[in-house]
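Here the complex is missing one protein chain, while the rest keep their positions.
Should a chain be cited, it is by its letter among A and B, assigned in written order, with residues numbered from 1 in that chain.
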Amino acid sequence: MRISTRYAAVALAVGAVLTGCSSEAGEAANDAAENTVAVETDATFAAGTTMARIADAGELRVGTKIDQPGFGLANAEGTPEGFDVEMAKIIAAKLGLSEDQIVFQETVSANREPFIQNDQVDIVVATYTINDKRKEIVDFAGPYYVAGQDIMVAKGNPEGITGPDDLAGKTVCSVEGSTPAENIRTNYPQAQLVLYDVYSKCADDLRNGNVQAVTTDNVILTGLVAGSPDQLELVGAPFTEEPYGIGLKKGDDDFRTFINDTLEESFEDGSWEQAWDSTAGAITGEPAPATPTIDRY
Amino acid sequence: MNGARVLFDVPGPRARRRQRIGSILGALLVLGLVALALWRLGSNQQLDPNRWSILFDPASNVPQRLLAALVDTLQVAAVGMVASVVLGALLAVGRLSDHWWLRVPVTVVIEFFRAVPLLVLILFCFLYLPKVGISTSPFGALALGLTLYNMSVLAEIFRAGINSVDRGQAEAAYGLGMRKWQVMSFILVPQAVRRMLPVLVAQLVVLLKDSSLGFIIGYMELLRTARSLVEYFNSLYGDTYTFQLYVGAALMYILVNVLLSQLAKLVERRTAQNVKTTGTAPLDVPGGVPALTGQVTGTV
Partner (left out) sequence: MSFLVDNFTLLRDGFLTTLSLALLSGLLALLLGTVLAAMRVSPVLALRGLATFYVEAFRNTPLTVIFFFLVFGIVYIDLQFPTKFVAAVAALSLYTAAFVCEAVRSGINSVSTGQAEAARALGLDFRQSLTTIVLPQAFRTVIPPLGNVWIALAKNTSIAAGFAVTDLTAVLSRLANANGDQILAVFAAVVAAYLIITLSSAWGFSVLERKLAIVR
């Protein structure tokens, strides 16, 4: 088997295990940073609560993204992997469910709230920013991570972009309807927005030189840069705060408290940090940030 | 006007030579363009066998995923096809009803679902039916959206087909003492379906392709799976495999759709040979009965 140095370097950078296989891409299949969480075996909940219902049903339905490296990305087998997925595993474990008992459903940006309202999923863990408008129709546990909007540019930063103010007159790519796009539209109206439906298309456009910058939450950009480190780079100066929460049905305060407790516990016992190191942290190569403060509103 | 051969003479020796030269020049031009495209692809390293091997290497799990996704695509399309053909036939009969209280609502249903973009229809089925107590999985919502849209298109195709059946057929059936529903179900609809077969299949091909709109509600059909694989490999190798994966998915669609069309041609030839149906073979339709040609292509 011959692996060019470039592929090898990239593969090593993401922590892939290189073993004998016949195509460069084949090795991706072995890139499974398995992270098992100890399942609570004697979990009991008061009858009538959501926790009891889920534990009895033996299945936790989780809405997640499958196209965001580091947080929620379907691997070659189609199974989602990432920090969001690890959060779901931690919650499932507290409910007495193993990770095989989690049913993942892709949530497209346009339908995250209806997903919860229609009871199609129990929780949404999908790089879901907590904001007041959303709080009117769903409730949030967490935050379990605080991201920030950042900018990705071509390698070497030919345009010399260091912050959002430099975007004036530049073509900037983002996703239609997303919070970062909305932020640029309102606060930096001189930037020319190019809006796709997924970020991978933005990365393509930046590689092709069709746009001069891509903007969204730093963690999403980091995942994109990881794939093409010799073509793309991150400016690395977040200019907003995006607290990621776990969405659940409005008014289910018991369930919200339960998830908040679970999250706090995971902050303390190190499983949160472990989850970070094996997913998003493996991409950035940076240690886990300080744990966020749970907002029990 | 079949074959359209009346439009030109059988070419003589000079015309044949001219045509041959023209054909060769044209072929050279096309080949030149293809070669140019291949050369540019090659110089951008897109023809590197290592890049294409991902489509066939089981270790990458790509062939397994794409085939499984093809099965998912075919499943949802099959449900949509059967349901929309059956409902489409019923709606066509309803629209031809003598009773206004049946005809009017059926017409409204057909016109409405034909006019709404399928993307919006699928999204609506997924997000709003649960609000009125009908729980839908992505599979169910996609199948339902495809059915609602295609049944209304097919209803119009069938209606045109029924209208194109020679009036004598219905008259003879009434003469034999058949009731209206008998005339419809035993005489008109079977002939209409046979006659509209090419159009019907063209529409089923559209249905199959439209199943790719399932991405909007997270149904992992062929195209969405290809994109998901692209996104995964993007996170490891940049855009190394992007082009190859999309070409692979596109070829799978073309292959399945061409097979479907060929199957239809086969069925058509077989029914055309059947003595019982010779009277209804499309070739014998008197010079473009407007109602028939009126719908011959289905929609896009």
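We adopt the following convention: contacts are C-beta pairs under 8 Å (C-beta built on N, C-alpha and C of every residue); 3 or more make two chains touch, one makes a residue touch a chain.
As the structure is a computational prediction, the values presented were derived from the model and not from experiment.
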Using the document's definition of touch, tell me which of A:Ser178, A:Thr215 or A:Ser271 contacts the absent chain.
A:Ser178
Could you tell which one of B:Val76, B:Ala92, B:Leu127 or B:Ala264 touches the chain left off the display?
B:Leu127
If the hidden chain were put back, which residues of subunit B would touch it?
1-2, 4, 6-9, 11, 19, 22-23, 26-27, 30, 36-37, 40-41, 44, 46, 111, 114-120, 124, 127-128, 153, 156, 202, 205, 209-210, 212, 223, 242-243, 246, 249-250, 253-254, 257-258, 261, 286-288, 290, 293-300
Of the residues in subunit A, which ones touch the absent chain?
109-110, 113-114, 133-134, 136-138, 173, 176-178, 182, 194-198, 201, 204-205, 208, 210
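The rule we apply is simple: only the chains that are shown with their structure count from here on.
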Roughly how far is subunit A from subunit B, centre to centre by C-alpha average, rounded to an integer in Å?
38
Subunit A partner, complex, touching residues on subunit B are 50, 53-54, 57, 59-62, 65, 123, 126-127, 130-131, 135, 138, 215-218, 220, 225, 227-242
Footprint of subunit B on subunit A - complex, ascending
7, 10-11, 14, 16, 21-29, 31, 66-67, 69, 73-78, 105-108, 110-111, 114, 117-120, 198, 200, 203-204, 207, 223-224, 226-228, 231, 283
